[in-house]
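A single protein chain has been removed from this complex, and every other one stays in its place.
After this line comes subunit A, so read on.
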Amino acid sequence: MEDTTREILERVEKLGKIDTLELAAELNVDHQKIVGAVKSIQSAGDIINCEQCTSKKWELTEEGKAVVENGSHEALVFNAVPVEGIAQADLMQSVPNAKIGFSKAMSGGWIMIDKKAEGGPRVFRKVESIEDLVQQSLIKLQNLQLDGITDQQKTDYKKRKLIQEVKINSFIVTKGRNFSLTISKQETDLTPEMLSSGSWKEHTFKPYNFEALGVLPDSGHLHPLLKIRAEYRQIFLEMGFSEMPTNNFIESSFWNFDALFQPQQHPARDAHDTFFISDPMYADETKLPADYVAKVKKVHSEGGYGSQGYRYDWKLEEGKKNILRTHTTAVSARMLYKLAQQEKFTPVKYFSIDRVFRNETLDATHLAEFHQIEGLVADYGLTLGDLMGVIKEFFKKLGIQKLRFKPAYNPYTEPSMEIFGYHPGLKKWVEIGNSGVFRPEMLLPMGLPDNVQVIAWGLSLERPTMIKYGIDNIRDLIGPKVNLQMVYNNPICRLDRH
């Protein structure tokens, strides 16, 4: 290595500039060694300047090298055909790559086949002898004698995977600012001895590389989605909302649908949208408040509380069916019912962020389970303007200032609004949530006073997370297929910054 370095430096001094490829050929040394030496000289300071150039070279593949040694496939095939001919079946077995060789030999006019021969198709020599042009050309290529080989041939051999084009990075080396024939060893440490003896004045020191990343500290990491969840929790708490107990994935159809005035024939209650539990199949009937169930039954099947109702046969059996909850609104229903049983009504602000389950078709942005964010306010005389206002404040904390509301439909809210926000990062309007005022048919059977309005809104946790981190496939965010490196690299979560 030392010698190579000296050689390079001397030549640069003598010739002014050198080409690493040429030098490698001249010294009969592997090019990579020269490059290595050049790089180590570079690291010692401004001794040389390097200019990178890329060149292409033709190289033989393994198969190509085999051809050089043994002859091309077609030549082998030709040689395997004796004067009296040979059965095609036998010929195919006799040499490697017989199939390619055979078709090449045929198209080259070297052999011919008699399909009607006795005992099966028979192959005969068509010419007396052949010239193995392919082998000859490849030998020439190997020796870097490229003249006489046409582009057509090169393309052909590349197609047959006999040669490949290889990119070579080489360097033109010239004198640098501090050119010298010797490289002094650079010190990496300033020791107390150097300081006290004064010898530090004679040493050159290796500069600090502030570009290097260094060893990362040993650390743990929180999951990106849960970091965002923590931020949303903070936002709700800042706005005075209390957290609902949502630690029950399994819910009865009654609380998930019926209490919310969602009719029993509604498509969302179908087996292909909802996960039903086979064991335990039914919820404990004794835990459902009987008089409330009767009121719910009545409002569905006959109406009441100012409503026409849906006018169908409501069945308790359907309501008892256990399911994996399809929305956390089921918990909101439970909480509102509990609130209504209080002797005196007190206004509340509730929120929840937890898992919900949908049995829908899965694709890049949909999974069977995801997280729903929900907020609600129950108070006397709340207006639609209040709902829009609280939604505005909520999304302001997420850095979205411009909002538009669109009429929508939910079975349990009226009026209902889809929320659209102008996303400063994506620079376009996107749907960011759903909202509405809970229907009287849901609230009045619970026993809430009739001048109490409940306004609510919700969104999914995954969608804003995927937008924020630029993730296209939801499986890259939750589940076992998450790349842990992504989790390691994930920065702190600042929801209001885009």
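Keep in mind that, in the parts below, contacts are C-beta pairs under 8 Å (C-beta built on N, C-alpha and C of every residue); 3 or more make two chains touch, one makes a residue touch a chain; residues count from 1.
Methods note: contacts and distances are computed from a predicted model.
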UniProt protein name for the omitted subunit, picking from "Palmitoyltransferase", "Origin recognition complex subunit 5", "ATP synthase subunit gamma" or "Phenylalanine--tRNA ligase beta subunit"? "Phenylalanine--tRNA ligase beta subunit"
Where the complex has a chain not shown, which of A:148, A:198, A:407 or A:491 is the residue touching it? A:407
Candidates A:25, A:294, A:368 or A:426 - the one touching the absent chain: A:368
Can you say which of A:240, A:470 or A:491 touches the chain missing from this structure? A:240
Missing-chain contact, candidates A:83, A:144, A:271 or A:290, resolves to A:271
Among A:248, A:341, A:401 or A:473, which residue is in touch with the absent chain? A:248
For subunit A, residues touching the missing partner are 218-223, 225-226, 230, 233, 236-237, 239-250, 265, 267, 271-272, 275-282, 284, 286, 303, 305-312, 322, 324, 347-349, 355, 357, 359, 362, 367-369, 377, 379, 381-386, 388-390, 392-393, 404-409, 414-417, 437, 439-441, 453, 455, 478-485, 487-488
